[in-house]
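A single protein chain has been omitted; all remaining protein chains appear in their positions.
Moving on, here comes chain A:
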Amino acid sequence: MISKGLFKKPKNELEDHHWVKRQSDPAIPSELCRSCPSCKQLSFTSDLDNNFHICPKCGYHFRINGRQRLNMIIDPGSFTEHHQNLISTNRLEFPGYEEKLEQATLFSHENEGVITGIGKIGGYDVALFVMEVTFMMGSMGQVVGEKITLLFEYATEHHLPVIGFTVSGGARMQEGLLALMQMAKTSGGVKRHSDAGLLYIAVLTDPTTGGVTASFAMEADITLAEPEALIAFAGPRVIEQTIRQRLPKGFQRAEFLLEKGFVDGIVPRNLQKDTLIRLLSLHSIPKGGDDHGSL
């Protein structure tokens, strides 16, 4: 059973983590209140649950896991997951990697760092991927790369738009160059989907960095971002170490990327589903019947 504090936060150089636990897990006693990391105000957990995990006082977006995100976006009961049983192996025999994978599986209740599948958003058939921040910071190894590529290939074959939510610490170094190759592989999948005239919308969430930023996160036709999400190639600490100076406030946040021209818009969580439906509609995506994509 999992108890609070048993598992250390994944060791990653990126920022503080503000986990939102899965409410469905009986082993975790539900907290009545949560303090907002941004404005420090307390909110009832039940209020946050009903408010897309957005702080009602200041609008801060608490980090959420992939299943929570999936439930906010997809029409209820319409999601069919693909390849959920793919799991990573330690081909490079990297020391300690098996243990890390085991911890990540226990901690996240997921088999890997991305959930993929097909479903409906406002009745529109879509292929969807949602990266999982609680599995080794959503880092990309071979399984993440494979599932994303398989999804783009499936979407190309079945003429579906792809909607993707990114969150990642970058390439997974325990898989060495085989992790790096996933950047090329996924980019190939995106390119073929794009060349087939199909729509890909990426929603970048906090944090999206490294090899994921330098591949499929930055290859969409339309790129949206969550408010204040950190979106970077090199993380702030790496840059501070390289240039030996402090970074300006707001650097590499979603609002900064909007100003610099690298995202199309910033969409708060409560408006994301509606925005996606309007975009799908504007691209004349056909609405599917009930026979497709339902459980």
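The rule is simple: a residue touches a chain if its C-beta (ideal position, glycine included) is under 8 Å from a C-beta of that chain, and two chains touch if they have at least 3 such contacts; residues count from 1.
The working rule: contacts and distances are computed from a predicted model.
Student: The complex lacks one chain in this depiction; which UniProt name from "Acetyl-coenzyme A carboxylase carboxyl transferase subunit alpha", "FAD-binding oxidoreductase", "Cytochrome bc1 complex cytochrome b subunit" or "Phenolic acid decarboxylase subunit D" does that chain carry?
Tutor: "Acetyl-coenzyme A carboxylase carboxyl transferase subunit alpha"
Student: Which of A:86, A:258 or A:277 sits in contact with the chain that's absent?
Tutor: Counting the whole complex, the residue in contact with the absent chain is A:86.
Student: Pick out which of A:78, A:108, A:134 or A:215 touches the chain that's been left out of the picture.
Tutor: Answering carefully, the residue with contact to the hidden chain is A:215.
Student: Tell me which residue among A:116, A:182 or A:272 touches the hidden chain in the full complex.
Tutor: With A:116, A:182 or A:272 as choices, the missing chain is touched by A:182.
Student: For the chain left out of this view, which of A:160, A:190 or A:203 touches it?
Tutor: A:190
Student: Considering the whole complex rather than only what is displayed, give the residues of chain A touching the chain that is not shown.
Tutor: 11-13, 85-89, 91-92, 94-95, 141-143, 145-146, 149, 171, 173-185, 187-188, 190-192, 194-195, 210-211, 213-219, 231-234, 238-239, 242-243, 247, 251-252, 256, 260, 262
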